[in-house]
Each structure stands twice: as structure tokens, then as C-alpha cells.
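Yeah, one chain of the complex is gone here, protein chain that is, but the others are all in their spots.
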Amino acid sequence: RHGKADEEAQVGTVTGLAWTQVGGEILTIETLKVPGKGRIQRTGKLGEVMTESIDAAFTYVRSQAPQLGIDLKALEKTDIHIHLPEGAVPKDGPSAGIGLTTAMASLLTGIPVRADVAMTGEVTLRGRVLEIGGLKEKLLAAQRAGIRKVLIPEANRKDIAELPEKLRAGLEIIPVSHVDEVLSHALVKAPIAAKAAPGRRQGTKSAKPLVPGVGKRQAGLPPAAALNRPAQTPS
Amino acid sequence: RHGKADEEAQVGTVTGLAWTQVGGEILTIETLKVPGKGRIQRTGKLGEVMTESIDAAFTYVRSQAPQLGIDLKALEKTDIHIHLPEGAVPKDGPSAGIGLTTAMASLLTGIPVRADVAMTGEVTLRGRVLEIGGLKEKLLAAQRAGIRKVLIPEANRKDIAELPEKLRAGLEIIPVSHVDEVLSHALVKAPIAAKAAPGRRQGTKSAKPLVPGVGKRQAGLPPAAALNRPAQTPS
Amino acid sequence: RHGKADEEAQVGTVTGLAWTQVGGEILTIETLKVPGKGRIQRTGKLGEVMTESIDAAFTYVRSQAPQLGIDLKALEKTDIHIHLPEGAVPKDGPSAGIGLTTAMASLLTGIPVRADVAMTGEVTLRGRVLEIGGLKEKLLAAQRAGIRKVLIPEANRKDIAELPEKLRAGLEIIPVSHVDEVLSHALVKAPIAAKAAPGRRQGTKSAKPLVPGVGKRQAGLPPAAALNRPAQTPS
Amino acid sequence: RHGKADEEAQVGTVTGLAWTQVGGEILTIETLKVPGKGRIQRTGKLGEVMTESIDAAFTYVRSQAPQLGIDLKALEKTDIHIHLPEGAVPKDGPSAGIGLTTAMASLLTGIPVRADVAMTGEVTLRGRVLEIGGLKEKLLAAQRAGIRKVLIPEANRKDIAELPEKLRAGLEIIPVSHVDEVLSHALVKAPIAAKAAPGRRQGTKSAKPLVPGVGKRQAGLPPAAALNRPAQTPS
Amino acid sequence: RHGKADEEAQVGTVTGLAWTQVGGEILTIETLKVPGKGRIQRTGKLGEVMTESIDAAFTYVRSQAPQLGIDLKALEKTDIHIHLPEGAVPKDGPSAGIGLTTAMASLLTGIPVRADVAMTGEVTLRGRVLEIGGLKEKLLAAQRAGIRKVLIPEANRKDIAELPEKLRAGLEIIPVSHVDEVLSHALVKAPIAAKAAPGRRQGTKSAKPLVPGVGKRQAGLPPAAALNRPAQTPS
Partner (left out) sequence: RHGKADEEAQVGTVTGLAWTQVGGEILTIETLKVPGKGRIQRTGKLGEVMTESIDAAFTYVRSQAPQLGIDLKALEKTDIHIHLPEGAVPKDGPSAGIGLTTAMASLLTGIPVRADVAMTGEVTLRGRVLEIGGLKEKLLAAQRAGIRKVLIPEANRKDIAELPEKLRAGLEIIPVSHVDEVLSHALVKAPIAAKAAPGRRQGTKSAKPLVPGVGKRQAGLPPAAALNRPAQTPS
């Protein structure tokens, strides 16, 4: 059953995509929180870059605490664990960034992640999504695993034309340029901001879904609202 | 006497199975808790992957504290030690995962582990049991040690057909897909949940014992109940 | 979009310039602060020298807290994260020093950094700007990224004559010898000193822009001490 | 005088036996406790396995605190130091396990260790004694050092027949399978349990001395009592 | 401007002298203190020996707190940073010892260091100044940088005769045997002891300036006084 995507939305679990010497692969991201002292654990034979991706994702999500409705005070008495099975397989690279950010956001808001979405993309501390490699191999792995929708970096939009027709037809491929869009697509509902959150970043561009009529997202909404509106997913 | 399974149920001790260059071997897992400050020690010349397996097992068991009736407050004043004899033999890999989780659950609930059960399987942070290697060698080692029942990953069910007839006849081989099932088989009685534990994970599939009439487990029980019902072991 | 400079002034984000085996490159510096315990995190596959540059920049900015109007007490309950995308690319060397210092000063004062300025220069603990290498390659990268104004060390003024005419015409190149000048050029407004800050260092020389008629900056903004003097920009 | 066993019983000092490329050797174990903060120091150029043996021994002894009459509260304000002279000689391996456990039990109970006893054996977290290597060489070293009685693992009983007659005649060789037996033989008197210690492990098998009429130990005593009775040493 | 000595006395900044494969060089030592928690940071790509020199210098200066008028209580709420530009150049060796000690003493007393003095010498925990290597190369670098006076170890007095005449004529070379003398020459005024400081070390020998009529220092003064008297510098 491993290598297949989950069947129902879960909190803190995200389907990432990895690119290895032998092709693309599903990369499950699991997170848990338990009462503790604000520690963060990272397991799954993770390399330096992936470990740093976790740290950056955690900082980003904490920086968005007001918009996401996360209680930072409570975090000080919580231990967080991020694990990437399979434990014996070395994992590294920055492309799990948006997946790690989504898993963390889900864990800390308690909002489940859609089971039919996979994603790949480096994320920066400001939430920008950066280009990744191995797009074709990753999408093939997503398809094999029964994934319907895949979030990819806007910077990889140029690579879509080179994909086999069958792959493009079978998957909804959504380029994104900011984590805001990722969360809109991946969480089953929008987080509820703790307050008015007046100083929030504005003007993220909306994702342009590649499959016509799918995933249209209103541009220009104030971000807190954007997250509060019903998550817009393709029909 | 080493290399033989224990004769009576003990708290915090589990019989795992290892696969080395020279064949399968019994891998004893010992745990102790003493009054302390919430520290965790891991000894037995453990590699990175096995060390991370311990961390993941510990987080998983803590995340199930309500269902297992574990007092997390008391844990803060307890030191835990996990040791895998023989101390000079390097040990690594993820396949001790369910054994480590079971040992920890036994230690923290105080419920002994059945002496006639051995087990092998990677475990994820959500309690899922993943495929392992060296099944045949491990089962031979279990048989040599006088083990009667062996828990293996559901994902290894496909490998059973290739096992020698004599091995299949002499051992009750039980594929499992979640740690819930492991604990049902391994602990001498079910843990008592601290409370109603309303938000608990549901819908784990029941393990299908391979030996007819043995180990049938009611599917679909709410998990807390599942753990509370009399541990179902083969006749 | 990566490899292009930002379009609007942001808090805590600076455009640095890197020099690699394959030429010059934009080096984005991102910073965030979140409620915490005074910890500092550094990510982006940073080498020893760049890590130390961050430490020195952080100490320098803290030492200027009175002049910059930074509340050091509040810092004790703040975690700071510095990240340099792209996370898989190793980064090292001291030339990001003034960029790191500027990012930190912006983050802690809340004053945005001008989007059309890039910079390169080692910085010392006293704020002095030291010579760097790869000037031509870095300026070419800045030009490609749409940068208008570049701050370089005074000690590199000698290298400007060797630059291609086209490069010199297209960029406003400003040699600086102290971080004070860097902040005057890079922040959208001058920091407001917490108090009279009587003991502050004085007498930094003003930067003389090399390209006539470029980079005029309005004097008369209310800054502190040396920062309080009219920001001295080229005539 | 080094290389000779001690002449009188001392607290916290045990004569172990090492097996090196050049033969067997006396391995002195020294321990001290001083007022402190619950720290543990390990010196003597110890390898990973021996360091872990110390940790396991310390956990075991703490887990037996009620039976041994050790005040765990007081331990929190005590620093413990374990040193194995000669400091320049690398030492590793698990066979000092029962020696380290005995030294620690002596140190924390204040009961001296008999000067005429040496010992070798790996110990597990539950106090089980595991097989060791180099028995003949170790026993020769013990004999040279003037030792009269040597505790060895029960699992090495099979190796005794192969020992030279002269060695077997000159030493009382006592196979043991649990640390309880080790302490009975090595401490000059039995520890006094702090309380009734109702939940204590039972049913350790008694050691069978190999020299007739020597070291007979009543089997079946409740363990706390076993430790409380006068230490039974060979005539 | 780097490679030139400072023009005015500064607090916490010292001009050291380094000896590398390509000759002597100016080695600037910068220090800062900021409100903090008693931490000490050391940056500048420092090797083990130079890092230890900093630790020894810091201990020495703290041990002289009464004589120097340093408030140790306040130090517990102060972070100290020592940085040696240029950050990419590896630096090691013990000969920055007296420079580091002087920088630290200046930083913690607030007394500026004379800008026209450079120095080289290992320092011990008792303040003794030990021999260094590369004297000629270091002095040439000092001369190039416009330094007027150089403090060297008394143990290197023997090497002065071998120096080129021009170098000896252009620099005031002052052999010193104790840090007391270093501080007398380097600080612009003598520290004011916090109290009578009765138990202070006595009997340091006075430095004998090599240029006649210059730098004469009264021998035999009680050290606290020695530091309190007007700093004696050559005419």
C-alpha cells in the first residue's frame, strides 16, 4: 500500500514528490504534535538541505500565525515531529519545501490536507515558490499513485509543454508562485485568522490552472480573506 | 540462553528480528524507566536509522497517550532508556520500528508483552507498518528461538508464499498494517484509555491471520474499544 | 522570476550579489522574526565564513540598537531566521556582509529595503566595509536582474575603471566605506534613534557616486546621529 | 603495584578483566561521587560500546534503587565519575558490563567490593549477563594478579572444560546469569532495601559454583531477601 | 584603507601582527559588547589555538577585574563578540594573545587603545608573554601600515639584532614580559582599580625600551599603582 496516495484527508500529512536516480517517487510527509517543550524533531535520514527546509517551513508558518489562526503561546508547550518514511532511504534537497510548509500549517491549524493533491517546490522564507528539477519523473510517480492534482512551481510552467500528452491529460497540473496558493489548494478548508491581521502581505498573484475551467482563483483578494474563502478546487 | 525468546511476559521487553549478512537473528529490545527529567537514552551501538526509529516510536506512543492511558505529565519526571543487547554488535535499519513502539507502549502502560510473539516492521509516525527485507531469514531465526507467532508487515504478505512449507507450518505469521494491530497481538491485555478520547483515528483495517481460525480480529471497532477488548490471540 | 530583483521595497529582504565559478549571480537574503526566545537560525547551505558573517552582522546591529531605535529587550523574546535561497546551492564567503547587516537592520527596525538597490561588501564588527572579489561578474548579474544602483566597497573603487563602458553607464555604482552609508542608501527611510544616543560614532565620509546624475537621493529625511545628518548622496 | 588486585575491599572500585591483542589484563574500574548536579563523567579513553555500557549500568542500578536502598533524590545533587586507568590505553567492548554495574551499585550503596573477586560479562538493561570472549586470557590475568574468585557469564560455562587444569584449580570460577548474583558475590554485605519493594523481579536462577562446596547459593529466595542475606562467599 | 592602522584610539580594537606564508600582515582585532546573557562569540575563521587564546585572554582579564575596575556582575548580562577581519582568511596560532587580551581589557574598561601601537606575543593565563615567530616579517608589516611602536615578547629581544637597520630605526620596538606592561603601553590611560585590591600579583619587571630615552617605565611599582599611574609612552 505504500507508494499509493492516502484515500482521505488527514491532518499533518502531505504527499510530496521525490526525484531519485531510479525515477520519481511518492514522498510522504508525516507530522505529529504532542505536549512538550517547544522542541522540533526531524527524522527519516534527512540531509542538510531538507533539514533546513523544515526549519524554514516552520519559521514561515509561525510568521503567519495570525493569518492562520495558530496560537504561538501553545506552541511553546508542544513538541513537533516531522518524519519522512521510509526511514532507511536518504532524502535531501529543497523541493519538499512547499510540502513541508503545508504539513506544518495543517498540523498547527488542525485543518486536514486533501488526499488527492501532491506537490513539489522549494519555498523561501517569504513563501515564494522556486523552481525544481525532475518534473516529468515526479509527475509520473504522482500518476502511478493515483494522484489527481499536482502543485508545481510557476517557474516550471515552461517544462509542461515537454511532458507526454497522456501525462498532461491525466493530471491537473497547477503552477503556483506563493505558499498562499499552495494552502488554498491543499487544505480542505481555509484557516481562520486569529484577528483582523491588518499588516498582512498583499498582492500574491493567483495560480493559473493549466486545465481550462479548473482551479480559477480570484486575484487581488486581501490574503486573509483569500485563505478564508472556501478553498477553490477544480471541478 | 541468549538467542532464545523469553519464557514469560515482561514489561518493556520485545523480541525483534534482525537480518544480517550471516542470516536472521533474534534482536532483543529492552527498556527501563527511572525517575528523572524526561530524558531518553538509546544504547546498543545503534545506527542513525534505528536511532530515528526510536524517536519516531516515542513520539507515536506519546501521541496515543490518551488512548493508551499514559500520563504525559509523569513522563516529564521520568528518564527512559532503550537498550539493544548485544552491545558490541552494530544495529541499524528501520525494521525494528514496531518492536520499539511496542516496547515503549508496554513500558509506559505497564502492560507486559507476550513472550511467544516476535515482530518485524518499519513504522511511520502515523503508526502505519511498512515493508521490510529478509523475511525468510528472520522467520528462521524466530523459529530457532522457539517463537510461536510472528507479526510482519501486510506489505510482506506477498513473500509468504515463497517460504518453505515447514517454516509456514511451524509459525503463526500475522501480517499487520497498523501499530494498533501490533499492540492487540503483543500486549497481554488491552490498554485502558484515560478518557473517552473522542477524536481518535478510525478505520484501521483488521489483521488477517494466515493460519485459519487464528487471530481473527473484529474490523470496524472504534480504536479505543479495539484496544480495550480482550487481546485476541490465536488459540 | 527568480534571478530578478524584487519590485517593491520589503522589510528584511536584501538583494546581494554572489560570484561563482559560472559567473555572477543575484543572492537574495531573506529574514523573518517570530515570537520566540532570542534564538537565531541560519539556513541556505551556508559555509563557515557566511555563517560568521551573519553572527557579526547581528552583533553589529545590536550594538547600534540605540541609534537604530531597536528594542533589545523585545529581541530576547524574538526568534530570528536568516535564509538564503536557493537552498541546495552552497554559499560561502564574507562579501554578503553588508547585505546581511542591512537585512537585519531592516528586519529589526521595520524599515523596508529599497527594491532597486543591490550590494556587495565584507563588513567588520565596527561597520567598516572591506574589499571583495568578482566585481565585474557581480555587476553584470545586477544589471541582468534589473538593478539600478549597486553599493560596493570603497576599496573596490580602483576596479571601476576596468569595467566595460556599457556596464558603468547602466548602473549607479556607489563605493561605501561604512555600514552607515549602506543603510542611508538602502533603507527607504532613516531609522529613528531611541534616544539622544550621545556617544555615537561620527564622521563617516559620504559616498561619492561615480556615475554623474544617477542615484540622487532626497536629503533631509529624519535620521539619527550620523544617520541624522542629511543622507549624503552624490550630486 | 598496578596489575595487582587491591588488598582490601573498597567502595566503588572493581577489578574487571580485559582481553587485548597481547593477552588478558586486569581492568580496574574506579568511581567517585561528589556533590553536584546529577552529571555523569566517563574517562579512560573509552570507546562507544564501553561508554554505552556505563550508561546501561547506571540506568539498571537506578532502576533497582528501592531494592538496593539508593536515594534517587540525593542522586540529583550528586556528580558521578567513572574512570578506568590507565588513561592512555583505549578501552572498549561490552564485557566490563557487570563490573561497571557492580562499581556503581557499590558507590551508590556505600557497600565495599570484595578485593579478591574479579569479573567479566556483558550486562543487559534487565540485568542479564551475556557471553564474553577471551575467557582463558582473562583468567590467566586474574591469576597473575592474585585474584581468587572470578565471576563469568553462565553462557561461558561451556568454555571452562577447555581451560588448562592448573588454571581451573587455582581459581574459583563462578558462572552467573544475572546481576543479582554478581552483587551477592561481590559486595561485602547485602544492600538493605529502602522498603518492602513489592513489585521486584523474581525467579533469578542461582549461580552454580563450579568448585564443589564453594559458593552455594540458596535458590528461590525472594530477591530483596537474597540481597539482604549475608553475602555468601566460598569457604 | 584596510592594511593601514587606525588613526585614532578606539575602544576594543587592537592592531595585531600576523605572519603568513606570503609575509607579515596587519591583523586587526575587533570587539563589541552588547546587552545579553554572558555569551562570548569568536568569528573570523579562527583555528583552535587562536580560539583558545581568546578564552585564555578572557579568563585573564576577568581574573584582573578588581585591578582593572571591571564589574563582573554586569558581564553576566553582556554578550561579547571578538571578530578578526578579513573573514575568509584562516587565522590561527598563539601570537595574537597579548592583542586579544588588550582588546578585551579595553572593551571591558572602556579605555581606548592607542592607534599607533601594534603588538605580537603569546600570553599565558598568568599574563606572561611568550616568544613568537616571524618577528622581521611582522615588523615590516607594521612599518608599512604606519605603526610607530611595536610591543614584542622579551624572549624575542635576541632577534632584534638581526633586524635590518632601517627597520630598527623606524620603529620603537618594546620587549615586554607581562601583560601589565602591554596594557601600560597600549591603553590611553590606566584603568582605575575598583578597590584597594590588596592581593594583587607583584614584581613584574618593567619593559626596557630599545630606543634610548623612550618608554622608560619605573620598575617595582605595586602593579595596581602601575596601572593607575599615567600611561607611560615614549616621547
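Letters A, B, C, D and E mark the chains in the order given here, with residues in each chain numbered from 1 onward.
In the analysis below, a residue touches a chain if its C-beta (ideal position, glycine included) is under 8 Å from a C-beta of that chain, and two chains touch if they have at least 3 such contacts.
Just so it is clear, the model here is predicted, and its values are computed rather than measured.
Chemist: Name every shown chain in contact with the chain that has been left out of the document.
Modeler: Output: missing chain touches D, E.
Chemist: With the missing chain put back, one of E:69, E:97 or E:191 would touch it. Which one?
Modeler: The single option touching the absent chain is E:97.
Chemist: Spell out the interface residues on subunit D facing the chain that's missing from view.
Modeler: Contact residues on subunit D toward the absent chain are 1-2, 10, 13, 28, 30-35, 41, 43-45, 79, 81, 83, 85-88.
Chemist: So that we can see where the missing chain sits, which residues of subunit E does it touch?
Modeler: Against the missing chain, subunit E presents residues 48-49, 52-53, 55-56, 59-60, 62-63, 65, 72, 93-94, 97, 122, 124-126, 128, 130-131, 154-155, 177.
Just so we're on the same page, only the chains that are shown with their structure count from here on.
Chemist: What is the distance, in whole Å, between the centres of subunit A and subunit E, each centre taken as the mean of its C-alpha atoms?
Modeler: 55
Chemist: Indicate the residues of subunit D shared as contacts by at least two other chains.
Modeler: Not one residue of subunit D touches more than one other chain, so the list is empty.
Chemist: Based on the touch definition given at the start, go ahead and assign the chain network to line, ring, star, complete or other.
Modeler: Contact map by chain: line.
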